[in-house]
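Excluded from the complex is one protein chain; the other protein chains are retained at their positions.
So, subunit A:
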Amino acid sequence: MIDSVCSLCVSSLVISVEGLPRPTIIIPEQHILIEGDDEDNPYVAKVIRLFGDGDGEQMKAVVQWFVRVSEVPLSKLKLLGREPHPQEIFHYQGRICDDEVNVESILRPVQVTVACVHPKVLGHKMCTNITTDVKSIKFKNYFSFAVCLIRNLLDNQQDLNSDGEDEDEFVPSQKELNGCSEEDEDDGEEEAGLDSEEEILVKKGRGTTAVFRTPRSKQKTHSLTRTPRKNPNKKIMPGTPRTPHQATPSIPCRSLPTRQPANILEEARARLHVSSVPESLPCREQEFQDIYSFVESKIIDGTGGCMYISGVPGTGKTATVHEVMRCLQHAADVDEIPTFHFIEINGMKMTDPHQAYVQILQNLTGQKATPDHAAALLDKRFNNPAPRKQTTVLLVDELDLLWTRKQNVMYNLFDWPTQRHARLVVLTIANTMDLPERIMINRVASRLGLTRMSFQPYSFKQLQQIIMSRLNKVKAFEEDALQLVSRKVAALSGDARRCLDICRRATEICEHSTTNPSATGLVGMSHVMEALNEMFSSAYITAIKCASMQEQLFLRAVIAEFRRLGLEEATFQQVFVQHQALCRLEGLQPISVSEGLAVCQRLGACRLLLLEPSRLGVLQRVRLNVSQDDVLYALKAD
């Protein structure tokens, strides 16, 4: 395949192109197509230099990359200020990019024609920096756009600087107006050639002639829309209806607008809702800084890495990571750091661990695939060198849910960042600190590495600060009341969500306690106490107090029988004997066995008692689900 001199610098090489009889010669300054992620959309580049790799076994090429329209991030595309042609390519000047490729990955040469773009179309600003050969525009020192059009070469054309002949005809805006490339008279011949080439490519790739949704065939379907379609769209096959891909899931819109908070308590309540995003996250500055610098350094270096974040629920793990991402995204927008791709998956939000692949792939490329296929595609993407890769930051929430018996999902997630070309940063979140040691086999835990961070439960001062910062000078709480809530929650769990919920409930209680709705006072200690009681007190004692007479008697019978047996378990039959005796003692008419069973079942449904299945009848065993002291206390208070 490679025919060249074994020197360090090579002047040309010969490759064979599929679908062409003759071998093709590649020489520097020629434009080529290079194998990439997307089979139908290979990368475009210009050969700068060809050289052999030391021992001469490996041929390499130094290239200048071009980006297709579809590869340019949307935010950058906006800067162009006009609608680009689908075939248009742009000169690429990214900082972080391997510009060495193996010659095996070269598919075939391609002709690039440079269209002379009317200054009006490009916009004034861009025209200032047009360089010599390729008309490129340097833009914010990140991308430089060169307005070109790709043309496939069927025969080995030597003419490289082909920007002469049809410059004027290739004004993209004109193309846009025509809408259909095949109707364009000037290059009809060449376009037809393109189409035949396209067909070869399609046949080679999939072996079917189905309509593919590739950018290039988009151009074809574009023209097809005017002529009647030969075959109906494959996606709407009768018999196997699927979720329509174009479906835009959404909840219908309100017909009436939401009402704005009317008084200070409602205002406070809205601010205290967990969902309301605060301007900053107080009390997590250190963690924020650590995560930020970790991810930032990885993005700038273009390397990959893993981080494990642990902490009990409600300590702000996910919120902090989101905050970091918001800041980094902002930094990327103002070009302080290279752009990156942020993907988030959540173990709880998928039906099966292997769905993780599907979701990652869909977030990365928008493709839909089965889990196995998605895993293969991702593997290829992360393991193979590819030009112009941005760093991907992947947040895996609720990591423990991705556990499988062979742990292959976790293994892959942590293995990809270690690959040289992956540029993947994985942030994982779970609750337990020792998750890697507990559930991961060695080779998985080792790949996860030791970059760990644990979020401590909030202390009462921090909780207080969180509430204060959320309220943001809305004066709705007394100082003492806030302190009580935060101390109570800090003592129990340190869960910020709990804290906010209690405060919200307290504002409601406060609102209802005052008779005059317009003049609402501050939330005081009593309101907070009531809210705390509501949320933390167990209902068992009240439930026993409110139970019917026979139910209370039955509970007493259960305790009496337990005392007699010296065990914490008895059959219904044994308890029932005690129950009958108690009934006589209380001067009540003894109840029948059916009735007794019904009483027992009702207590079981409330889970005051734990019961065996009811088909065992009188033989079923009974246990208390409350402590005996609680039962006695509740019954004595009557």
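Operating definition for what follows: a contact is a pair of C-beta atoms (placed from the backbone, for glycine too) under 8 Å apart; a residue touches a chain by one contact, two chains touch by 3 or more; residues count from 1.
One rule holds for everything that comes next: contacts and distances are computed from a predicted model.
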item: Omitted chain, identified by the protein name its UniProt record gives, among "Trafficking protein particle complex subunit 2-like protein", "RalBP1-associated Eps domain-containing protein 1 isoform X1", "Superoxide dismutase" or "Origin recognition complex subunit 4"; value: "Origin recognition complex subunit 4"
item: Residue touching the undisplayed chain, where the options are A:Ile25, A:Met433, A:Met529 or A:Cys606; value: A:Cys606
item: Residue numbers in subunit A that touch the chain omitted from display; value: 241-244, 247-261, 266, 269-270, 273-277, 312-314, 348-352, 355, 358-359, 398, 401, 431, 495, 497-498, 501-502, 504-505, 508, 512, 534-535, 538-540, 542-543, 545-551, 573, 576, 580, 588-589, 591-595, 598-599, 602, 605-608, 615-619, 625
